[in-house]
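All protein chains but one are shown at their positions in the complex.
By letter and in written order, the chains are A and B; residue numbering begins at 1 in each of them.
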Amino acid sequence: MNVLISLAAVGGLFLLGTLGGAPGMGWIFGVVLPYLAVGIGIGGLIWRVMSWANVPVPFRIPTTCGQQKSLPWIKSNPLENPHNGLTAVGRMALEVLFFRSLLRNTKAEVIDQRRLVYTSAPWLWIGAMAFHWSFLIILVRHLRLLANPVPWCVTFLQRADGFLEIGLPVIYVTTVLFLAGLAYLLARRLASPQLRYISLAGDYFPLFLFLGIGISGFWLRHWTKTDIVSVKQVAVGLSGFSFDSDALAAAGSLFYGHLFLVCVLLAYFPFSKLSHFAGVFLSPTRNMANSNRSVRHVNPWDYPVKVHPYDEYEDEFREKMKGAGVPVEKE
Amino acid sequence: MTFGELLRENGDAIVRRWLDDALSTYSKDSSAAFKRRKDPFGNPVGHALRVATATIFETLLAETLSNASESNASESNASESNATESNATEPAKMHEHLREVVKMRAVQQFSASQAVGFIFRLKQAVRTKLEATVGDSRFPAELVQFDQRVDRIAMEAFDIYVECRERLSELRINEVKRRVAWVVHKMDQRGVDPELAPADSE
Partner (left out) sequence: MPKPDEMSYYQQEDLLNIDATPPKTGWMDTPVDLRPGSFIYPGKAKNLKILDLPNPRDWAIGDDDWKLPEGWKKTVLEGMADRLSKYRSFKLFMDTCVRCGACADKCHFFIGGGDPKNMPVLRAELLRSIYRKEFTVMGKILGKLAGARELTEDVIKEWFYYFYQCTECRRCSVFCPYGIDTAEITMIARELLGLLGLYINWSIEPVANCFRLGNHLAIPPHGMMDTLEFMVGDIEEATGIRVDLPVNKKGAEVLFVTPSGDFVADPGIYTCMAQMLLFHELGIDYTFSTYASDGGNFGLFTSHEMIKRLNAKVYAEAKRLGVKWILGGECGHMWRVMHQYMDTMNGPADFLEVPKSPITGTVFDHAKSTKMIHIMEFMADLIKHNKLKLDPSRNDHIRVTFHDSCNPARAMGILEEPRYVLNAVCNNFFEMPRNTIREQTFCCGGGAGLGTDENMEMRLRGGLPRGNAVRHVQEKHGVNQLAAMCAIDRATLVTVCDYWAPGVLVTGISELVANAMVFTGENERKQNLRLEDIPGREEDEPREGDANDE
């Protein structure tokens, strides 16, 4: 149910986007909506991050995954159990760049006393790494459309990405990894009853959305003869605030379908689970140093509570305490 | 092909089917997890069931085969001693694995019949797989004998189950005792006013 609705939604959105190819619609789908989407995306992201950052962190609660820093002769594990800001940054870097916690699942195990095998869990890490890193590189590659002249680093990245030199135009490695990673993440969600049980429409929709964007992008590059000059003109126009109606009309329906899905993605991510990429930086169990006993953490909303003070305690038990030889304050 | 040989031939398929049946007594999501991970420490339930079903089947197969060879060559002393030999090692291992599984199922929200009932599923697995291979059941006598062996193991499982449940109540009592027994004993020794004894936190 959740799967079908999500698939239908993405399909519908794509078709809606192809309307941009219709005469006169270029202005809406090629200019108005992209600006709107970027606005919602950036605004939404700021709002989302602020909605977290504005909430205080009352206690310092890192999850420690290695030896603490205590006695000087005991080797501590600063990247798994950071003791100061710098090592906490190191831990975050491992987490953000290499998904350290997901990688924890890769463990060699001895099965049935003899055989050494690896659990199947590393696949999640591999799939996630392939998808996320390719996505980043694909984003950077697209800068060649938005910028004129193209920065050298983008050109370099593009060349490196196409090093296999298969196909014409060259098929990028990241394109393949991106689609393969997505396909794995989707297949995994569909195949495992356990995951199907916990998955919501909000888990399938982004997967289909990314797939839609990826496939339409691949299509644009490799199957349809896209008018790349017009596309570049539209894109550069967007970044430079100068628009050319001829280029907008010539860009083609498929291009608008692709662009519209990107717009949807931009507008959707701050309000969905995709915002996890910003959330991970703020996670108190990961970004805090385990310096609890050496540096006092202050709770900004601390308030006095009702306690049972010592004198009340002694008042209740004074005679018994004296009888048992426990020293008391008041005789 | 004899019944025993047929069993041996289809052993893997039968055990797989039986294990699936046994795992399906857990909810779908859990049985998938129990089935997937092969790590005995990360997934003790699935591991124990996997090992137990395989060992029980092996034991039954050995019995069936030795039984057949006995009846075929009842005069031969050699085969008889052979049979007893192989029977002597297998059951001990099997009891141990059976115990592991029943011990787990005794604390997993199953009724008694659910906890030990998975054993009977073997009968069904055998029939289904044999039917798929030879078309019909041509070995009624052997099947009945096989069933009786399965029943015997189920009975044994039931004994273990009851034992575990009794152990459970025993552990409850022991734990409550451990909380205060030492102090109470000391108080008794000294004849302390019982009012001073720490209040039980129940």
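Miscellaneous remarks
Basically, a residue touches a chain if its C-beta (ideal position, glycine included) is under 8 Å from a C-beta of that chain, and two chains touch if they have at least 3 such contacts.
Being a predicted model, the structure only gives us computed values, none of them experimental.
Shown chains touched by the undisplayed chain in the intact complex: A, B.
Residue B:Ala33 is the one among B:Ala33, B:Leu65, B:Val102 or B:Ile160 that touches the chain missing from this view. Against the chain not shown here, subunit A presents residues 2, 5, 51-53, 55-71, 73-77, 80-81, 83, 95, 99, 101-102, 104-105, 107, 109, 121, 124, 128, 192-195, 197-203, 271-273, 275-276, 279-280, 282-286, 290, 292-299, 301-302, 305-310, 313-314, 316-317, 320-321, 323-327, 329.
Within the entire complex, the positions of subunit B that touch the omitted partner chain are 21, 24-31, 33-34, 37, 39-45, 103-104, 107-109, 113-114, 117-118, 120-121, 123-124, 127, 131, 136-137, 140-141, 143-144, 147, 164, 167-168, 171-172, 174-176, 178-183, 186-187, 189-190, 192, 196-199, 201-202.
In this section, only the chains that are shown with their structure count from here on.
Taking each chain's centre as the average of its CA atoms, subunit A and subunit B sit 46 Å apart. Chain contact summary for the complex, subunit A toward subunit B: residues 109, 111-112, 117, 119-120, 192-194, 197. Residue ranges on subunit B touching subunit A, taken from their complex, read 28-30, 32-33, 36-42, 51.
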